[in-house]
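Omission of a single protein chain aside, the complex is shown with its protein chains in their original locations.
== chain A ==
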Amino acid sequence: MQSNETILKVNHLKINFNTYAGTVKAIRDVSFDLKKGETLAIVGESGSGKTVTTRSIMGLLANNAVVEGGSIQFHGKDVLKMSQKDLEGLRGAKIAQIFQDPMTSLDPTMRIGRQIAEPLMVHRGVKKEKAMSQALEMMKLVGITDAENRINDYPHQFSGGMRQRIVIAIALINYPEILIADEPTTALDVTIQAQILNLMRELQDKISTSIIFITHDLGVVAGMADRVAVMYAGKIVEYGTVDEIFYNPKHPYTWGLLSSMPTLDTHSEELASIPGTPPDLLDPPKGDAFAPRNPYALKIDTEKQPPFFKVSNTHYAATWLLHPDAPQVTPPKQIIERQKKFAEMQREAAAKNQHHQIEEEEEQQ
């Protein structure tokens, strides 16, 4: 299902917000791409710009937003330059979104069947009756029990988990190419969270959509994503495959995020959130925005923004620590353990590969 075909390409995106206090530089040069069928997780603290990024893809930026530069290529067209009408044709058809809070994201006065059917009627001109029967199918697909009898119920008659399933049904009814899930489980109980994440994985296979999965919780990323982009203060600071980010992180901010994430091996006393607060985006720092909170910060971090350094073909990190002239630093204990595991995994993978090759050669003979 996952292929190398890129369906979305965000290039050097810069977005400001005009406010009474001044210009908020919310997105400061963000680039990433999304491949067909993959799940890309965007991770970062509150205020790092995850939601603004997704809104710009949907063409739903707030009125006070100014796109300073960059482009968002979808099927060779720049979403940022599309007319309102073209954007409407995109939303809910080619690109759909799931929101954070299922308790507030459904229209309280409209029957859920109608809400699920609406994108069909809007985009494909499907007649109401037919749309409703497709809505029913979708309700079954997302696991709403007793769907036949509940299609005419109102949102308040459902639990939070069920409502999120309804929101997912709305998003998927047109089989979108891209599904944006902006913290889809943050508002739910832990057990329901797992159910919803499972459902999303299942449906991704069935519907073969690419997912941009936004979260501030690295814990849910591991089982969900193929690749991870770590965002900080309006920039992506590191991106790579899940394994690369989890077991071979290079940016001190990623180290901080991983260290503040509970795992089976860590003891709760060791958990620490990253001290300090993100910078003021009204006046972002000249150098690396993370420098003031970074115990490993170099002098150059306060003066010059680090470029991306290549770690592997798929793994890049923007930290001066990767510069050939940078001093060697010892990452936190937890990270070293993770890196050890990563080395082990790679050795195993290599051994397996060799094994495969030998088998194949044997077969060929």
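Following the convention adopted for this analysis, a residue touches a chain if its C-beta (ideal position, glycine included) is under 8 Å from a C-beta of that chain, and two chains touch if they have at least 3 such contacts; residues count from 1.
Note that contacts and distances are computed from a predicted model.
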Chain left out of the displayed complex - its UniProt protein name, from "Cytochrome bc1 complex Rieske iron-sulfur subunit", "Oligopeptide ABC transporter permease protein", "Nitrite reductase [NAD(P)H]" or "Succinate dehydrogenase hydrophobic membrane anchor subunit": "Oligopeptide ABC transporter permease protein"
Residue of A:A93, A:A147, A:L203 or A:I274 in touch with the missing chain, whole complex considered: A:A93
Residue in contact with the excluded chain [from A:V52, A:V126, A:I170 or A:A317]: A:I170
Sites on chain A contacted by the missing partner chain, in the whole complex: 58, 60, 84-85, 88-93, 96-97, 99, 101, 104-110, 118-119, 122-123, 154, 156-157, 167, 170
